[in-house]
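Missing here: one protein chain of the complex. Every other protein chain is in place.
And then chain A:
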Amino acid sequence: MVSTVQNTDVKQKESDHAVVVAVASRAVFEPEAQGGDNVYAEGVAFPLLQALQKVNERLLEENSAESLLFDIVLITTDSQQQQQSSHLISSTKHYGLEVSRFCFSTEEDFIESLLQNNVQLFLSTDRNEVSQTSQKGVLSALLDEYTTSCPSEQLRVLFCRDAVIRPDTNPTPASRQAAQSFSAQLGKMRQRFGMSDSPLSIALMTSCGGRDSCGGALRTLRSLGISVDEAYCLAGSPRGPILSVLRPHFVLSDCFSGLED
């Protein structure tokens, strides 16, 4: 059973042009910890939400009639959180988060709720959820404990070539398409800002190939209308130390699958 509740505190976005991003509510709030007034404590994805909001804020500064904005939806599949849906909604309002809608569903039909809400990107800390969602053709990315140390003033997205998120599955044509269309919209958003002081930064990383592999990836992204701010060609050097300096909020890789060098 899927139910959707609108957040009356937030102006709803134009559905045709907005980029719908669904985030698992368990990533945004700590379900166990509670502050005073039955307000949840901040979760790992909190800086991510703030960064998404920052992008919207700046987009509207550039053009008050802007319709290409992030439309943030909180998805709850956890039955415990569902029972405390009012706390979820009040916590969201308490922090002034720009969440348009709350979706409540079961584990079985949460993907249906994603599709119903025209979600273009799904973010969660649950590996299985991310895997299943991607299988069904909705672009998804995994959040982890490193996400919490990412900046809240700038959204940092990393495109990673030659890394497979789910070793047991290959990205489907549908998810590849979803990746490309989301990325193209991200690219358009990026164009609204100048080179420096942008609230959105797009980075590319190639893990294993050499410089030609990275050059190819830059060209691929350019053909999708995405101009990249930062590029890292690792050619086999360990990813961890570089990522901890880079601090992306999330990583996308499905754009490249199936494309030649």
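General remarks:
Here is the rule we go by: a residue touches a chain if its C-beta (ideal position, glycine included) is under 8 Å from a C-beta of that chain, and two chains touch if they have at least 3 such contacts; residues count from 1.
Everything that follows uses one rule, which is that contacts and distances are computed from a predicted model.
Comparing "5'-nucleotidase, cytosolic IAa", "Regulator of G protein signaling 9 binding protein", "serine C-palmitoyltransferase" or "CIB1 protein" against the UniProt entry of the hidden chain yields the protein name "5'-nucleotidase, cytosolic IAa".
Mapped onto chain A, contacts with the missing chain fall at residues 127, 130, 142-144, 146-147, 160, 162-165, 167, 194-196, 201, 203-204, 207-215, 218-219, 227-245, 248, 250-251, 253, 260-261.
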